[in-house]
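One protein chain is absent from this view; the other protein chains keep their places.
After this line comes subunit A, so read on.
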Amino acid sequence: MPKVTFIQPDGMETVLETDTGTSVMRTAVSRGVPGIVAECGGSAMCATCHVYVEEPYLDGLPEISDVEDEMLDCTSSERCPNSRLSCQLKVASDIAVRLPETQV
């Protein structure tokens, strides 16, 4: 099973195995990893599941859709080139994401 690494703003790491096809957001929320609010439950409506994807894992991610792009303009913490909505990231292989300071 692929591994998802969540890195808190203070550097603390949580590594979780998850089924292929599960979203990064759902992996965090269902296992109680703090830092992802996901108010809309994965419908790309709330921008409270923002993550920064770590450099080595940026290649091979699905493209950012128009809707995700608009939502990323609405994140509470600054948008960076590696910003993604974790509800739109289905896990295909190992990935590491850094959590922002705030989500709301």
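The criterion applied here is as follows: a residue touches a chain if its C-beta (ideal position, glycine included) is under 8 Å from a C-beta of that chain, and two chains touch if they have at least 3 such contacts; residues count from 1.
To be clear about the criterion, contacts and distances are computed from a predicted model.
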From the options "ABC transporter permease", "Cytochrome P450", "Spermidine/putrescine import ATP-binding protein PotA" or "Carbon-monoxide dehydrogenase small subunit", the chain left out of the display has the UniProt protein name "Cytochrome P450"
Checked against the full complex, the residue among A:Cys40, A:Leu61 or A:Cys80 that touches the missing chain is A:Cys40
Residue positions on subunit A contacting the omitted chain are 29, 37-43, 45-47, 66-67, 70-71, 73-74
